[in-house]
Structures are given as structure tokens and as C-alpha cells.
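Excluded from the complex is one protein chain; the other protein chains are retained at their positions.
What follows is chain A.
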Amino acid sequence: MKYATEFRDPAAAKTLLARIAHVADTLGASREAPIPIMEICGGHTHSIFRYGLDKLVHEGIEFVHGPGCPVCVLPRARVDEAIQLATRPEVIFTTFGDAMRVPGASQSLLQAKAAGADVRMVYSPLDALELARRNPEREVVFFGIGFETTTPSTALAIQQAAREGLTNFSVFCNHITVPEPLKAILDDPFMNLAGFIGPGHVSMVIGTHPYDFIARDYHKPVVVAGFEPLDILQSVLMLLTQIAEQRAGVENQYARVVPENGNPVSIAAMADVYEKRPSFEWRGLGEIDSSGLRIRPAYRAFDAEEKFGIGYAGIRAEIADPEGCACGQVMIGHLKPTQCPHFGKGCTPETPLGALMVSSEGACAAYWQYGGARAAAE
């Protein structure tokens, strides 16, 4: 057990692993017939690989990697639209670093920057606001991406811009929500999942009730988890216990950070600034009903799509994923990254073909970085 030495509390890890193994055995789980558990959040995927939890747990537990990596699910068409904005001469295009290397149809933002577009990496939408204040003659566009963890930040930034009467700041909004893709995955007849590890920091914002439908309508247990290795192991044990007792509820392993009802200020800001789009495109998954957010008409002046007539406010190009790439199948856990024909060949972190290879939260990048993935590709 070489990984266990890296745990802050190896004894606790050992105990949890033994208890997981015991319940897995009573459930008859085996390598051939594993219990598939989906970790929704890419942060969990990263942590699972970093600590080798997939190898440490009983072989009858299978981690299925979910769609919770914001840059991974960004479709090529949206990257292209971002590049269209970034190449306008009046625009300073601001983005989180994660999104810089995501490939569009022909380019990434990083390549567009190298070719002369004014693309700047920021840490926060507040940096973009500050750029707008300092550059009144330029149009500052912020690339809003992410789930409910980052959505409140762009909402609060837009509210602040409105209060200050800034006219040269807008957001290219690609915010998405966690519950809708889960519903799409649960409705997939080929999907076989025994339970879900719920995202910790998304839940810190929205609380635990948005997952109630998973337990109520689909009879699958959900445990909202922290991202430290012991948190994840404990959550696996809580899920297995529910399965063994034939219960399906939403439990909160991360109560030290996640309040049952979420963060009221964030929820209010999101509700004030955003409304649901009828549907939104996900890379590899296609359009999913009500899964994306757009800026409400009251804040239209801050909506880059409206301001520049692009994206859902313009004519959208249909851009298919690269030939033979398995991103969509990997995203919903149907295939392992190593089963993609491009894995480690045409697609590596240096030359990513799909976005799952770009971010450390993407399953393909995590496979590549940790644990035998290179060997599997060679």
C-alpha cells in the first residue's frame, strides 16, 4: 500500500478502506461485476487519481468520472465564438487560465493570442472589471465559464458593473448547472450507476436539495463530499452503506463547508442576474434542456452575446467533435480514457485534441498524469 504513506492520517485511511472492502464483499462486488459510482466533480477526479484511490479501494468499486469539469464540456463552437470576440480590435478578452488551451475548431485562445488577439488571463471576474475601469476606450469581455461555484462571481461582478454604470464591460456567459446533465445521464438507458459522489463546492453554493430528485425519482444515493482523500473514502463508505441498506437519500459528508440550503447571497445574485436558457450545448453530450444560464434582459447591456450579436444571439455554426474522438463517451463514463483511439497518440496534454486532456480536472489528463496511463498508451 505505497500510496497510504501520503495520507495525512494513514491509519484512518486504512480503517476506511477495510470498512469499504467489508461492505463491498457483503454486496458481492467484484472486478467483473463492480459497483459503479460516479464522482460528478472534476476536482474529485483529480483527487482520486492523485492519491490512487481507484487502486486502493476494493476492486469491486469502480469510479466513473462525471461531467463536472467546466472546460471539458465547453463545445468547440463556443471556443470559436470566444475567439471571434477576442479578435475584434476593440476587445480585451479576459479568461481563466484553464480555458486558454481548450481547442476550438481550428485554434485555441492561446493560439489566437499568439496570433495577435488581446487575450489576458485573469484570476477573477473582478480583474476584468478593473481592466474595464482602467481602459475606458476598450471593450472588456469576460469569458464566464463554470458551474454554480463560479456563477455567483460573474453575477456579482455584473451587479457591481451596473452599480458603477460601466458601459465597456460584458460577460460571454457559458455558465452551466449541475443537476440537468445528471438528469440526462440518469435518463440514458445504457447508464448503469449505483450512486453519486456529489460536488462539494457547487453544493456549498446551491445546498444539497437540488439533488433530491436523484434519490426520490431515480432511487440512487448521493453523498456530497469534500475533496480530500479521506473525505472521498468516507463518502464511498456512506454510499455503500446506503446501497447495502437499500436506501437512497442525499447525505452530506462535507457539512463543515456545505450548508443544507447553500449560500443565500450567491443564490440571490444568480437569480437576479441569470435565467435559464431553453437549452445549451455540451461538448460530447449535445444540447441539454435548461442546462445553461444566460443574462436576464435587465442586464442585457452586460451580455456579450447581445452586445456583439454572436453565439445564441447570432448565427451559430454546427461544429462536430474531431473524428473518432470519444470525449462524449468518456464524459458520461461510458468509456475509459484509454479506450479512446486518440488517447496518448493524437491527444496528449501538450497537444490536446479534446478538452478532457486540457484541465487537471479532466479524466483524460488525470489518467495521463497519474498511474500507468502512459504505459497503457504505448
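Basically, contacts are C-beta pairs under 8 Å (C-beta built on N, C-alpha and C of every residue); 3 or more make two chains touch, one makes a residue touch a chain; residues count from 1.
Definition applied: contacts and distances are computed from a predicted model.
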- Assign the chain not included in the display its UniProt protein name, restricting the answer to "Phosphoribosylformylglycinamidine synthase subunit PurL", "Hydrogenase maturation factor HypC", "Protocatechuate 3,4-dioxygenase beta subunit" or "Putrescine transporter subunit: membrane component of ABC superfamily". "Hydrogenase maturation factor HypC"
- Just name the one of A:T87, A:Q111 or A:Q160 that touches the chain not displayed here. A:Q160
- Task: May I ask which residue of A:G43, A:P75, A:P221 or A:G311 touches the chain that does not appear here?
- Result: A:G43
- Message: Using the document's definition of touch, tell me which of A:D98, A:E139, A:E281 or A:E305 contacts the absent chain.
- Response: A:D98
- Item | Among A:V64, A:V202 or A:I288, residue touching the chain not depicted | A:V202
- Note on the structure: Residues of chain A touching the missing chain are 6, 8, 41-43, 46-47, 50, 68, 70-71, 94, 96-98, 120-127, 130-131, 134, 145-147, 149-150, 152-153, 156, 160, 199, 201-202, 204-205, 227-229, 256-257, 263, 265-266, 269, 359-361
